[in-house]
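Complex shown without one protein chain; remaining protein chains in place.
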Amino acid sequence: MKGSLRQSMAFLHTWAGLLFGWLLLLVFVTGTTAYFQDEITRWMQPEITGERDLTASAQGAVDYLQRHAQGAEAWSIQLPDARSVAAMGYWKEKGETFLQWRDHAFMVNGRGEVVDARDTTGGWLLYRLHFDLHYIPVQWGRWIVGVAAMFMLVAIVSGVITHKKIFADFFTLRLGKGQRSWLDAHNLGAVLALPFHLMITYTGLVTLQRVYMPWGITAAYAQTSDYQRALAGPDGLPTRSGRVAPMAPIAGMLAQARQRWQGADPGFVAVLLPGDANAVVRITRGTAVSMATRGETVSFDATTGRMRSPPPTHGAAALTESVMVGLHAGRYAPLALRWLYVACGLLGCAMVATGLVLWTAKRRLQLPDPNRPHVGFRLVERLNVATIAGLPFGIATYFLANRLLATGIPHRAAWEANALFIGWGVLALYALLRPVRRAWVEAMAAAALAYLAVPAVNALTTSRGLWPSLRQGDGVFVAFDMSMLATAAGFAFAAWRAWRRPPGPTPRPRQTPKALA
Amino acid sequence: MRFAFPAPLSLLSRVFVALVGGYATAAAYAAAMARWLPMDRTDAVTTGMIASFAIYAAIAVMAFAVRSAARAWIWLGVCGLPPALALYLSMRGGAA
Partner (left out) sequence: MMPLCLLTAIAGFTALCLGMGRHQRDVLGTSLSARASRRLKALGWTGLTASFVLAIVRDGPALGSVYALGELTLSALTVALVASRLASRR
């Protein structure tokens, strides 16, 4: 590769970016929605109303589990944080995997009652899509997303080297100038949120580093389980005694945990070997109080409710890892900061999308015959429409399916997820069949209509439409519907711009010139 | 600006150095740090893991920044041998 450093870095940036661009867009879009995971879940379960009461819902969940899952291996209760109302309980039978384990989930409201809410995976589906993908084994998904994140890290470094006038161009956005405009927009999305992009990519890798880079564990420990024991301390997994013993009230254990954490709320309860005399209750601190997300778990003997010796504390590296994971997930973030996270996430989406479009805008002018582009070019062009408009369309159909699918049907939650991919697939197929310029206009108009339909269908199918929510001051439902309308407006604007855009410059005056897409 | 597409063999060679060489080097550093860093062992493991991604990225960028594919291989060796040697010594000698 001859030429300057900048040229070879431009080469690396272009191809590393293109190869994983579509996947990275999926990761950015779903990751951005994940900052409002709890709120999305609340919107998707309109049956759950009322105020949060942590202790009452925890006790309600334990009562339900004692009636329905006495012999299970483990119970889990996700307690409501300040952003949600209900606790979610689920259990694991012997031999079940994590995902099956979520199959028997139930919701408990602040009065301690199990709510018959519609079967949905809510915001959690989009959150898992962010790093597990869907329809494929979880470990594959994580590796694929990990490779994409590594490409992203390399693309950021090479992009910074390529873009030498990074500060001279800091505020530059020249609109209506074809390729120039896409380059400006791409630079702007990248440079303005550069601290966020670097942080989110690196910490994303750190989040799953035990999957991606386990070789330190291999080198330092005979077995992975030795490492896990060293992390968790002597307080390992309990062994089954076979004797049945009742469990002490959960409220007392929650109070002890809270006292230990200077009043901070517990966030998660796990009961290992419930009903057995050796059962252990583990309570993990809620994630809203601290940037650090790992650790801070206390264990209790389930039968006596007495606190066991606290787990070992680890050094600076463990804290660093914990804070990095915390920064990535943003669970600690108060509402205003959460919106700043979303703004940065949206800039990331814009950076990836404009980068993908830029690839075609740049090459269109160099095509031997712009009216008959080669197969590779056409593939990129179509995949761009299919992803940039298709994925958001799919997410809208996911929300619509949540309101429109009958509540009693089997595998309802799975069908909501299927709706996302059916919606996405249909629009992608459509984009393949239309002339590309029409495909952009029509796909984005379709996305706008779909997002417009979400609050409308919500108002028609539930009693919690935008107007009643406004009157009751229901912030979550108002914000959700308004976000749908804002997204609809964004896509409508984009469709309108694509439709009335003047035909772009062509290298040779021949036939109808194609615009820069 | 048109990108000068590099010769296929040179490109393949660089891609290999970046993808495979980069991962192997990062893994070697992670493993060597886990055994050699003078701190609590879980912490040494964690430090190695956190640092490894920066090392991987640096090797990947290096593979395309240097003037020829041959140099990329040389630099890979220069970067990768120390941790590999340190790891070998510690596993053989049972140190750390």
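Per-chain residue numbering starts at 1, and chain names A and B are given in the order in which the chains are listed.
In the analysis below, a residue touches a chain if its C-beta (ideal position, glycine included) is under 8 Å from a C-beta of that chain, and two chains touch if they have at least 3 such contacts.
Model, not experiment: these values are computed from the prediction.
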item: Contacts of the hidden chain among displayed chains; value: A
item: Contact with the hidden chain (one of A:L208, A:M307 or A:L340); value: A:L340
item: Of A:L327, A:L427, A:L466 or A:M484, the one touching the omitted chain in the full complex; value: A:L327
item: Candidate in contact with the missing chain, chosen from A:A193, A:V298 or A:V436; value: A:A193
item: Hidden partner chain, residues of subunit A it touches; value: 168, 170-176, 188, 192-193, 195-196, 291, 327, 332-333, 336-337, 340-341, 343-344, 347
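In the analysis below, only the chains that are shown with their structure count from here on.
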item: Gap in Å, rounded to a whole number, between the CA centres of subunit B and subunit A; value: 31
item: Residues of subunit A touching subunit B in the complex; value: 1-3, 5, 7-12, 14, 150, 153-154, 157-158, 161, 202, 205-206, 209-210, 212-213, 215-221, 227, 230-231, 314-318, 320-321, 324, 366
item: Subunit A-facing residues of subunit B, complex; value: 1-4, 6, 10-11, 14, 18, 26-28, 30-35, 39-50, 52-54, 56-57, 60-61, 64-65, 67-68, 87, 91, 96
